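Structure, as structure tokens:
Omission of a single protein chain aside, the complex is shown with its protein chains in their original locations.
Let's turn to subunit A:
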Amino acid sequence: MVSLRNITKQFNGVYALRDVNIEFPAAKVIALVGENGAGKSTLMNILSGVYPDYEGELLYKGEVVQFQSPRDAQDRGITIIHQELNLIPYLSVVENIFLGRELMTPWGGLDTPKMKNVAEELLSRLKLELDLDTPVSQLKVGECQLIEIAKALLVESDVVIMDEPTSAISESEVYALYDIIADLKASGKTVVYISHKMKELFTLADEYVVLRDGQVVKQGLMAEVDEQQLVNMMVGRALAERVKCQDRITDATVLQVDNLSLAHPLKEEMLLENLSFDLCKGEIVGVFGLMGAGRTELLETLFGLRGKPTSGSFSFDEQEMSFFTSPNQALRYGLALVPEDRKGDGLVLGMNVRANLSLSVLSSLENLGVLADVQEKELCQQYVERLRIKTATDQQHVGNLSGGNQQKVVLAKYLATKPKVLMLDEPTRGIDVYAKQEIYDLIREQAALGLGVMVVSSELPELFAIADRILVMCDGRITKQFKTEEATEETILQAALPDQ
């Protein structure tokens, strides 16, 4: 049905996909697996027309095609169900299902009765009972995901791509989805199924494709592999050099959390459940988990961004206290968070390097209420040198720096607050290999100076490279803790996968 021939895609000189060749035959369910960053999303975005420019050829029903937009791909019969929900919250169920494909009466009005009939039929296939006029904002996440699926079924497609379709739906709803996939397959359609849940893959798929680092590792029949082999193929790279020198670790606990739970602010579900862990001075603790495991929520809760937790106790620097309620308070006590989204949360892009770097410590740069230019400049100079930030002058707009240097500016901003605990959320996302190493060195340096460090990452090699201990999270809980030297990628991945 679809063949990919030597597909290559680069972003700013970094290969996201390299020489990818895959066959997606008709009337088959193909499992597409790989770690975060392996290139699955890029591949799907090319197939569904999100990225119109790439190298290589895409063959669809025997002819070479190049889709210009998602709509273009859809019109020719390739539909993708995205992991993120693309529903309009204040429109009703039926309005969302037909968004952009409304049925019209001959007089140009909306044919609501007919749309409702069709929608009704779709939802019954999904075994979903809903009032069609309910605004989507009032539905549960799982129901929204099913509506997303219904939207895709509305269009008669020959290829249906499902990206983690079951990440938010319950067991019984999963079975409805299985039935639908079986129907699709029986009517000769191709289903590409992306999921981390091994159980589902082995139930559903006929074939598998393993991607790693933008390349195809193997394509084969599902019946010929077992779970362990699949996981090995996903991981299977030479392990990065592990840290041996750990004399910096002390037994002075700097941060301790017991039974931390956090409820969702709007829905009746738990974002974090009964988390307990501690962190010592000089120690680097890694936190691993798949998307939605609650890693960012954990850091944000500690940093005072999520309000008061539902329950739990907290002690910081050997002092029992209530959880921080604002970043201002957290920083004053010496807890810093380098956020995940450096452009959205870390930097004020319109300001220059100096102003960004000094933003958190301006009060210490004041002289009788006036900002002391000289001291601000000195502070900047000091961090630009220490962190080897490459910038022409500190008056440079921070938006003009490369990703790695931007990240260093954010890091410098928080290091300037002289924290006792430094938390980093995906500190090397989207930056090049060399800059990555530099960031790792800086993190190790800080730990050696006696800071407690927590690093959240979805890249295992990264955690193996810097962490002394690894906490694995899944569904808002800590499922396992490893000493890094005792862990393997397989055991960690096992603990991070749901259903086990």
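In the analysis below, a residue touches a chain if its C-beta (ideal position, glycine included) is under 8 Å from a C-beta of that chain, and two chains touch if they have at least 3 such contacts; residues count from 1.
Heads up, the rule we're going with is that contacts and distances are computed from a predicted model.
Q: Can you tell which of "mRNA 3-end processing factor", "Ribose ABC transporter permease", "DNA ligase (ATP)" or "Oxidoreductase" UniProt lists for the chain that's not drawn?
A: Matching "mRNA 3-end processing factor", "Ribose ABC transporter permease", "DNA ligase (ATP)" or "Oxidoreductase" to the record, the invisible chain is "Ribose ABC transporter permease".
Q: Of A:34, A:165, A:309 or A:346, which sits in contact with the chain we cannot see?
A: Spelled out, the listed residue whose C-beta touches the missing chain is A:346.
Q: Could you tell me which of A:226, A:366, A:441 or A:485 touches the chain that is not displayed?
A: A:366
Q: If the hidden chain were put back, which of A:112, A:274 or A:417 would touch it?
A: Reading the full complex, the residue touching the unseen chain is A:417.
Q: List the subunit A residues touching the unshown chain?
A: Residues 303, 305, 326-328, 330-332, 337, 339, 344-351, 355, 359-360, 362-363, 366, 369-371, 413, 417 of subunit A touch the chain that is not shown.
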